[in-house]
Structures are given as C-alpha cells and as structure tokens.
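Only a single protein chain was left out; the remaining protein chains are all shown in position.
In this document, chain identifiers A and B correspond to the written order of the chains, with residue numbering beginning at 1 in each.
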Amino acid sequence: MPNQLEVRHASVRYGRQVVVDDVSFELESGVIGCLLGPSGCGKTSLLRAIAGFEPLVHGEILLHGRQVSRPGHTLAPEKRRVGMVFQDFALYPHLTVGENVVFGLRGISGKSQRQRVGELLVLVGLSGLEDKYPHQLSGGQQQRIALIRAMAPRPEILLLDEPFSGLDVELREQLAGEVRAILKREGVTAILVTHDQLEAFALADIIGVLGSGRLRQWDSGYHIYHRPADRFVAEFVGQGAMIPGRVLAGGRIESALGTMSADFKQQHQAGDSVELLLRPDDIIHDDESDFKLKIVGKVFQGAEYLYTLSLDDGTELLCLVQSHHDHAVGERIGVRLAVDHVVAFPG
Amino acid sequence: MSPVSKSILLSLMLTFIAPSLSLADEVVNLYSARKEQLIKPLLDRFSEQTGIKVNLVTGKADALLQRLQSEGRNTPADMLITTDAGRLHRAKAAGVTQAVESKVLRDVVPESFRDPDSHWYGLSLRARPILYVKGKVDPSRLSTYEALIDPDWDNRICIRSSGNIYNQSLVASMIAANGAEATETWAKAFVKQFARPPKGGDRDQIKAAAAGLCDIAIANTYYLAGMLTSKDQAQRDAAAKMAVFWPNQQGRGAHVNVSGAALTKAAKNRKNAVKLLEFLVNRDSQAWYAEANGEYPVRTDVEPNELLKEWGDFKMDRLNLAQLGLLNPDALRMMDRAGWK
C-alpha cells in the first residue's frame, strides 16, 4: 500500500528566490507529521505546495500514490481531497457554524450532513452551536470549528498552517493536546506547520525541521532533540550548550567534562577538534560529584531551576535541577554527565 | 428562459441597437441646437402636413458639429440647426455642409442672413439691444454700444459672461465694424462699467436691473418677451420695469444674430430636408417664431407679433453673419485680455 503522502525532491520558487529546496519525505497513513522551522524557512510554502496552491519547479508530490504535483502540472487544490486549516481560521462570516462545517460536503443528503456535523461537534465538544455565527464564538471555538470543517469531507490528508498562532499561550497548549487526540481518534493523516517546537512535540509523531528551504532532518521528536542532524537543528530545537572537545584515537572524545563516545556528523581523525552538544538534561546535579562548577545564572521554572554553569575556561553549560536544590549564584555545585554518548559537530 | 423574459430581453436589445432606425419611409433627420421645446411644435406641424417624419437630436451646437465631423459620410443627420451664425459658418468651414440652391429660400431670406455660397440660411432673427430701467435712465442719453463706456454708465451695466455666444457675437460684430484695436480698447473700458462680475443668463441681467442692482442690461429681446408672458408674477413685474433701446440706429444698426439651418454634406434624405428648410421659412412658420419665442422673422414680409411691434422698428446690422464665425476666436481672446469673466 502506498504511503499517504510522498514528497520527492520538491522545490518551490518565488521569482528567482528558491524557498523550498529539494525536499523529500514520506508520511504513512494515520501519522501526524510536522514541519518545524523559523519564519521564512519555507515550511508554509511547502505546505501550500502539498495543498496545490504553489506549483513545483522541481520534483513531485504524490498523494495516496497518485502524482498531484510536478513541474508544469499542479492538480487544482479542489481536486486533491486535502483539508486545510489556516491560522486566521477563515470561517465564513455569512454562514452559521453548521453551514460552515458542511461547506465541503457534497453528494450526500441533508440528513447525513446534519449527522456528520453533529458527530464532529461532539468530537470537539461543541455540540449545540450549529446555529451560532462565527463572530459569536471564542477564538478557541473558532479554531475547532475550522478544524472540523476541514475534516468533514474526510480528506486524504489534513494540512494545518500554524493553527494555534492566533490563540493565547495556555489555550495553545491545551488545544494542541486536544487536537492530537481528535485526529488520532479519527485516524486522520495530517501535517502541521509551526515554528513552536513544544507544539510540534505535543502534536506530531514525526517532525521535519526546515532551515533556509531545506529539510534538515525528518525524524521523531526524541531524535530531533537528542540526535540533531546538524548544527542548525541543534540550535533551533531545544536549549543547550556547545563545548569544545578533541577526538581521541578509537573515536572517543575528550572534553572538560571527561571522555565519552559520540555521534559524529562528519569524517574525523584522531586529534581533530570538535564541539559537543550538551542539553540541560544531559547534566545532572550531584552533590557527591567531585566535578564542581560555578553557578553564573539561574532561572526559576517552577518544578526546576535552570542553572547556567561556568567551566574554568569560561565555557557555559546549562543544567536542569529540581527546584528544592536552591543554590545561590556564585556557589559551586557538583555535577555529572547523564550521557556517555553525545553529538559532535566539527569544531 | 421564460417567454416573457425573452421578449423583454429582445425589446431591450432592440432599444439599444436600433433606436435611430425609423420604419417610416419618408424621414428627415435633424441635429438641432435649438432646444426641443423651441422647435418640436413646428416639426410636428411639418410632419402633419407632409407625412415626413422628423427625427430629432438636440444638443449644444459645438457638440453636434463635432458629432457630424466624426460621423463623416455615414452621419444619419440630414440637417443641422444652430442658434447662431458663427456655428453655421464653422460647420461650413469644417466641410460638413452642402449648398442648397432653392428659389424659395433665395427669395425670402435676405442676403445678409444667408451664406454667400448658399450653405446655410437664417431662420429667425435674434436682436441684442440695450435694455434700461424705465424712469432711471434717460433714453436720450443712450446711443450706441460703443458709447456704453461713457462715464455716465459707470457701475450701472449688467451683462452675462464672455463664455456666452451672444456676447462673443456682439464683440465680433464690433471688431468687424471698428477694427480689432478700437474694439479691444472699448472692451477694456466696458468691463470697468459692470455693476457686478458677470453671472447668470440674460434673464438674470434683466431681473438684476429691475431689482435695482444696475440700470442697464444687455439681453436678447426674446428673453424679455418670455418674461413678460411668464406665468410667474415676479418675472412679469421685473420685465415690465424695462424698456428697449435700439442702439447704433444712426450707424450700422443694432446687433442681430440668426438661428439658421444647413444641409449636411452626407444628407441621405436631401429632398425631404430641403422641403423642411423651405417649410421653416414659410409665412406660418415665420410667424410662429415670433409668436412662440419672441424672435423676429427672417422674412421681411411677415410682421413680428404685437409685443415685438411695441418695441418699434429698428435698423439691423447688415454685416454678413459669416463674419461672426470668422471673428469669434478673436473676440473671445479679446474678452479674456480685457478681464471679461
């Protein structure tokens, strides 16, 4: 059985500017993917190319095994069976909630339509709002209506373009979880576009990080965080510090924190200098440890403190510590590494 | 589509495509600068008598002339009527008219009121005398248009703007009589005599004089006649305060212009058009002009109406009116330079 979505060597251009550059990935049925990246990285253009709003200058896109885009041919969006949710929701002000939801339903009876609307409203917990107009709803409600409107015709794939950016922060996190649950319950294949990694982690099964139009990594959230493919991904996703190290014979690495094994991102020889990525959770506070570092900054985060620690050579590290370990800035605390396998980039 | 909406659509389409087509065989198509209400009754009478239908478009003379020119040899118009000889001359100069040799016309229309080459004929005369407020002005002190720059009349004259063709014609006739230089000097002095900056039409000058704003108004006689027979008491009262003075009686005579007509070069209904032209100068028609509009007949053998007779006989400026057309741009520039608004 073919994959639900296949993107092969896709490139999109605006004028002379290449905004999506040779991107390839595949998405299986029922999986929620996410395109993550800073603004201007080309993620929305890629999404619009999948929807059929932007033509490809190179490569191809297949939906359920059927080629829908190639250079010189772009199947119209209305013929692709894709559902799309926009960041401004784009609900029709002249239609009621019910009418908005059935907008894309065709060829089925009024009774079936009403039934589907009912189902979907139950799904998002908004039963009984059929006859309201969009302007009578709250932002979160509007968002959910936009979602079920896109889902109503049971599209091959659901595309969500920054669907939570119009909402306030708490609502965003709550909705991201809810939306994932809804999509999973309906078994919908979906792609989300966002610049917010927490949103991506909360919603997606698989994440693609885009930078400057190129797909840097297509991987699970865990791997993106702990096994970033390149320095761009490492820096864009999560917090952390880079410390210098040197390659020893046998491929292990020596640094101020000791010797450890590493994932190398390029060819290496003994004696090469490299930089090691250390996430805050890679470094554990341990009073027993002999390895003491000076605290130069701290941020209270509720359950935890995020300490900034300084090595003797001035390199700084981040360390997450349970918040009942309250130490003062200037104090030296003992730490140890929780990993013996780190990511090494060329130094 | 329902039959009803079909027929509505069809009739709408016909309205748009074929409004100028007439089913009657005998027609004459007329472009007229005379207002509909001042020509239609005569045309209706013509149709009654001859069975020839007259199709009419009215408009400003210049625009109608422009229309004739751009339509060229395919123009539907057979005849052009204007209310001033200058425009007729301009039409002739533009090459859109043709000569009409007709004994009837030649016999009844005096020479100075028709084109030397028979391209156009005058139909009615419009005189532009000096009107004064009875009791406030001693008519013996009035003499000529030229003498209106006399200090006597300082700040006492009402006249409309120089944009108006009647004033342009008047000044053109003075250029023809006195030369450009003398007329320019006169125009500059004349403007200083105005009681107020020119505004409104001829009737407004009469009303202003009657109300005491000025003592002398320059206006065409038929406006005064129109006011005297108006349904509006105020207009009748105002007009009754005024008297007519015929200027330049010792010299060339009072300024007159004509309304006139010419056949278009491309006339397709030439015979009918000539018939209409001849009809317009027959006795009945000529009398109608005077009766209905207070104009003077162009024929010498038709009496003007009672009202016009009251104002007395007068000597007309016999300048060939084609001159008015030739000198019109000069006159207008002169008035611009003189500051005549």
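The definition used in the following text is that a contact is a pair of C-beta atoms (placed from the backbone, for glycine too) under 8 Å apart; a residue touches a chain by one contact, two chains touch by 3 or more.
FYI, contacts and distances are computed from a predicted model.
Set against the options "Tetratricopeptide repeat protein", "Meckel syndrome type 1 protein", "Molybdenum transport system permease protein ModB" or "Transporter", the UniProt name belonging to the omitted chain is "Molybdenum transport system permease protein ModB". Residue-wise, the contact with the chain that is not shown comes from B:72, picked out of B:72, B:110, B:139 or B:179.
Contact with the chain that does not appear here is found for just one residue of B:198, B:247, B:260 or B:304, B:198.
Annotation: of B:102, B:143, B:178 or B:230, B:230 touches the absent chain (contact as defined above). The chain not shown here is touched by just one of A:134, A:208 or A:240, and that residue is A:134.
Where subunit A meets the omitted chain, the residues involved are 14-15, 17, 39, 44-45, 48, 51-53, 76-84, 86-95, 103-104, 106, 133-135, 137, 142, 146, 149-150, 152-153, 155, 159, 166. In the full complex, the hidden chain is touched by subunit B at residues 12, 15-20, 22, 29, 35-38, 55-60, 62-64, 66-67, 70-76, 90, 160-161, 163, 168, 197-204, 207-208, 210-214, 223, 226, 230-232, 234, 238, 328-329, 332-333, 336-337, 339, 341.
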